[in-house]
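All protein chains of the complex are present and in place, except for one that has been dropped.
Chain IDs A, B, C and D follow the sequence of writing; residue 1 opens each chain.
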Amino acid sequence: MSTLLKVEGIDVFYGPAQALWGVSFEVAKGQLVSLVGTNGAGKTTTLRAICGLIEAKAGRIAWDGREISGLPVHEIMDLGVSLVPEGRQLFPKMTVEENLTIGSYLRRTKANRNRNLDWVYELFPRLSERRRQLAETMSGGEQQMLAIGRALMQEPKFLILDEPSLGLSPVLVQDIFRIIKDFHDRGLTTLLVEQNVSQTLQLVDYAYVIENGRIIMEGKGRDLADNPKVKEAYLGF
Amino acid sequence: MAEPILRLENVSKAFGGLKAVNQVSFDVSEGEIVGLIGPNGAGKTTVFNLISGYDPPTEGSISFNGCEISGRKPYELAAVGIGRTFQIVKPFAGLSVLDNVTVASYLRYPAQRDARRKAREVLEFIGMGDRADMPAAGLTLAGRKRLEIGKALALEPKLILLDEVVAGLNPTEADQTVQLILSIRKSGVTTLIVEHIMRVIMGISHRVVVLNYGSLIAQGAPEEVARNPQVIEAYLGESK
Amino acid sequence: MKRIFLIGVLVLGMVLPGVALAQDAFKIGVVTSLSGDLATGGNVTKRGYDLWAKDVNARGGIEIQGKKYPVRLVYGDDQSQAAQAASAAERLSVQEKVDCVLGPYASGVTLAAAPVLEKYKIPMITGSAESPLIWRQNPPFKYTFGTIPPVNFTGSGVIKSLKALPDGPKTAVIYGTNDAFSKATAEAFQATAEKEGIKVLKFNIIPVKQDMTPLMSAAKALNPDLIAFGGHDEELINLVKALVQIDFTPRFLLMHYGVTEPAFIEALKKNADGVLGGSVWNVNMDIKGQIGWPTAKAYADAAMAEYKVPSDYTQAGCSAAGLAFEAALKQLAVPPPLDEAARTKLVSILEKIDIQTFYGRVKFAEEGEFYHSNAGLTPFTVQILDGKEMVVAPVGLAQAKLLYPLKPWKQR
Amino acid sequence: MPDTVWKKCVVVAGLAVFLLSFPLLVRDAFLLRLFTEALMWIGLAITWDLIAGYIGYLNFGHGVFFGFGAYTTTILFTKANLPFALSLAIGGGVAALAALIIGWPVLRLRGAYFAIATWAFGRAIMQLALVLDVTGGPDGMRLPPFLNPHFFAYVMLALVGATYIVLWVLLERAPFGLKLKAIREDESGSLAIGLNPAKLKLQALVLSAAPAGLIGGVYAYWITFIDPSSVFGDLVTDQAVVMAVFGGLGTLIGPAIGAVFFLTFKTYFWAYLSDFQVLYLIILGVAIAACVVFLPDGIWGAVTRRQEGRRALRKGLSLNQRAAAPPAHPSAAGTSVRPSVRPRDGEEE
Partner (left out) sequence: MLTLLPQAIIDGLLLGGIYLTVSIGFSLAYGVLHIIDFAVGEWIMLGAFLGLYLTAWTGWDAMLFLPAVFVVFAVVGWFTQPLIQRVTSGAKGRPVLMALVFTFGLALTFRGAAQTVFGIFTHSLPTELAAGSWYWELGPFMMTVPLVRLAGLVYALAITVGLTYLLKRTDLGLAIRAVAQHKDAAGLMGVNIQRTNAVVYSLYVGISAMTGVFIGAIISLNSGMGPDLSLFAFFVVVLAGMGYLPGVPWASFLLGLIQSFFLIFFNPSWTLLAVFTVLFLILLVSPTGLFRKGV
């Protein structure tokens, strides 16, 4: 399996405060990898650095062997990276359909816009029913579907999901996890960031544990799930 | 059981058409630590906002020490004896740690000198005496959360509402905060706490109130609640 | 300790006196609006004063007891603000120790500067401030003079000359913008019109820089013979454009001051033709000067050579103010610097002075509502004819026949 | 500690002696005028700063209070023939009353809306002064000249000195100042600790309006002439704003330094360099921009490293929360679990 994304020793700062300290990890093609950790551990920051939303002061990020740190966000997206951000980050004053349409803003996906729309609607019939509704008026679960749908419109080669289960009812959480697994089965490379550690670790191929801006542990998902240290620190009960 | 210090009766809150809190009733007795739990979006913070006067309830009544308080302003409730913290911590970032607490102590100690003395006492109590002159903006998350508690304590409340004061802390910090909560309770302050980390809630609460989608689905002793199938399904979600 | 250092630096900055060079020249202060809202007019006054200074110095200066003393102008910008006018007057008096002062463009700032100059007993001649307020003060400003007669003096003459026409206006609509000068102009128009038996259908004061189309619509509905308007250059242009746009041509269109400004004709081109105004001076007048420029034409040419713009009566009035000082100083025959007694004497000389200049006669009124303003001039009516400003009344001064009614805008 | 207290006492005493003796030592009336004018602007800048720097509300109608004082004093003094001192006192009272009346509705507005509303109010009042008869309309009003520079220097000194001391005690020594700062930092959070922001803000506005009104009254008598644009015009506020921002918001010494600095520059520029008047606009523009870029806390903030200035401005100019509240701290950024789209949040917009 070849490495798709390789993060090597990145340091990230917010103003004078350092948020990430030499974070390194990699994701191979077709893998489902997870980054777990508590609130404020640096997961979202790591993802922002990968997508070019924040600059890494040190270290490098490579995509398919090519250095991408320093590229503007839109160019990184053009490579085939898609992020479903924490808190969805939809465009609140746009309709569902507009939110999806802008997913295919990139030139390489524009031609397939209608086909992809149909596909996403098929995948999430809820969205199809509400295509004229403003995103801000939708429930949390619908918004999450929309955020995922929007990312799929980008025809990602590498899908990053940041806390997709946040704020969703348990039934919906199961749905989301099922979708993730489904994509994984189809061969989509995925990086999943979750607070819901136990369930995530059951699902993924490989996982990294991040704490206070540092990767402190890594291993196969199920191995980590059984690791008492992880349990004690993060599973709570 | 002692006379309830706080009583919610059929309290509802709607934002537009959405009912964030729906017909919730529960009591908190003097001296208790009560945990308020529920999945994200269950309405916990809204309940806090209702009790502390940030939002008026759409219907129902809230009484504190036997007096109806629904619809009263937060600063009036602070004067009556309700202190609260915020989930998203709001220190007065431009002020020093000491000033943050001092400005809260004016409620009981209008004179500058007394307020300062009280503020230092509170800082000692929450273990931040050494950081008094630091700007609040420079505190770590744990420090900020602790300062939030300090500000609420400086009001000398009878009831304190703690909104996720442990979430986001590392285990050591979390333990320190739990100790702090226990010592607050020991000093005679009734505590209503919202927390995500079940270990904390289950460990320190006398009673637990469970919300889901704005409605109260269970209340009782922690062990009891933890066995409640409705709670397990809604909250723990491990339906496998 | 940084605080002390900072304060020290600031104090030093404040206390450092203005550099005053002793020299054999008359030091004449200029308090006018070089910046701020009134900068347009203020800079016209500055041109007038500068031109005089340049001229007198080219002639070698003012001759006192056989020796010629040049003049040196010292500027104090009032920034179009009353407080700064007082401040500038005080600085020129105390630090620069000026012998006399050439005054501001507008009346508001003049009212603030005048008391300060009274206090130091420094005579001031303003070549521009036309508001009657300055001369109406009680007690009056003894040290303040003006070469331009106030608008209530000039404005009334124009209305009278229109009324005297065989088919003069019978009805009028009168507007003025809400600043001291324009309002006084409009009020002068109104008072004279009523006195002369012209029916005033509507009299309104409108905010400064207000769009006037709706106002002109209202006027059009009344269909008056005469529209009279008191305002400044920009507003005059806007008013004519509003009339053109709603296609209403009154038989007479009268404005004041601004029509004589070159920008008025330049901006409106053929639509400026036929517009009437009141004035006391223009380039084409046949006037002989005893002091300074020999004729109005000579002055206009000199101004054109210097500034590349045609001169108007404000600028001319300012140059004439300089000439008045020149004549009075010569008569005073005291070499600079002037002490308080000399300056007081200068005032009594000014009160008596009666000279002929390129601008016309300068003779300050000694009493009454026009106290210390120039009573030597005959106000006249001008009309823009073929892009030129021509005197059309009274008969004695007229260079052309008053053309009326106004040619409809659409036929131009 | 006692050592610095002693030093401070020396500085304050020295300053007091300097201020009190300056009018006596200086014979030059123009310098006295500058001295008086500097004091006046210090007074206007610190009273503006009370609202801006301490609570974070940018009041672009501060000049209204100045104008209310000036006109009330003038009308009572010249038309009702009241003694000047009494006219002045009533003028200050009217300004305070105006603040009380408009304060309640206006202080509910936030950020740019507050700024615009106060500006609109100022403009409306200026128009009112232009159309009323009692104010003399555009002709303005004259007061009998009483051109005693020492009198005005000392009156202004007494007035601004007293204002400074009162504000210093209230803002830096008494609980009031800390309460206002708490409101500036987090208005909604301040409710929870028992503060009533509406009441405190109104008190502060009245406290800022009354001295401004008194200063306006003294100004009128000093300059001997007022008209709507000179006392109600944007310039009064704008100049106070520039001085306060330049000197450093949220402190009392900052605006005072800014006032002296700005006025000195301005006076000397116009006195000796007015041939380059075009440069003035450019210098001013560049200086303001550079000040905010390089000295966001003003001169005083840069010296003392106090950051009140930028905090106050950030709040006062916040047009929407997104633009105004960036993640200030990594952990805070991480904890923010608030989704950008909130299905249940109906309280805003």
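As a convention for this text, a contact is a pair of C-beta atoms (placed from the backbone, for glycine too) under 8 Å apart; a residue touches a chain by one contact, two chains touch by 3 or more.
Remember, it's a predicted structure, so these values are computed and weren't measured experimentally.
Remark: the absent chain touches shown chains A, C, D in the intact complex. Among the residues A:Val27, A:Ile61 or A:Leu83, only A:Leu83 touches the chain that is left out of the figure. The residue touching the chain not shown here, chosen from C:Lys209, C:Lys330, C:Lys352 or C:Lys401, is C:Lys209. If you put the hidden chain back, the residue from D:Cys9, D:Leu128, D:Ile165 or D:Leu273 that touches it is D:Leu128. Where chain D meets the omitted chain, the residues involved are 105-106, 108-110, 112-113, 116-117, 120-121, 123-124, 127-128, 130-131, 278-282, 284-286, 288-289, 292-293, 296, 310, 313-314, 317-320, 322-324, 326, 328, 340, 349.
Residues of chain A that touch the chain left out of the display are 15, 51-53, 72-74, 77-78, 82-83, 85, 89-94, 98, 101-103, 105-106, 110, 150, 154. One chain is missing from the display, and on chain C it is touched by residues 39-40, 43, 175, 178, 204-207, 209-215, 217-218, 220-221, 233-234, 237-238, 241, 244-248, 261-263, 266-269, 409-410, 412.
Note that only the chains that are shown with their structure count from here on.
Taking the mean of all protein Cα atoms as the centre, the chain whose own Cα mean lies nearest is D.
Chain centres here are Cα means. That of chain C falls 37 Å from that of chain D. The centroid of the Cα atoms in chain A and the matching centroid in chain B are 33 Å apart.
Of all residues in chain B, those touching 2 or more other chains are 40-41, 141, 167-168, listed in ascending order. Residue positions of chain D with contacts to 2 or more other chains are 328-329, 331, 334-338, 343.
Every residue of chain D that touches chain C in the complex is listed here, in rising order: 11, 14-15, 18, 26, 28-31, 33-35, 37-38, 127, 130-131, 137-140, 142, 145, 147, 219, 223-227, 229-230, 235, 253, 257, 260-261, 264, 267-268, 270-272, 274-275, 277, 280, 303. Considering their complex, residues 173-175, 178-179, 181-182, 184-186, 188-196, 250, 307-308, 311, 328-329, 331-332, 334-338, 343-347 of chain D touch chain B.
Across the interface of their complex, chain D is touched by residues 15-16, 18, 20, 40-41, 52-55, 73-75, 78-79, 83-84, 86, 88-95, 99-100, 102-104, 106-107, 110, 112, 115, 137, 140-141, 144, 151-152, 154-155, 167-168 of chain B.
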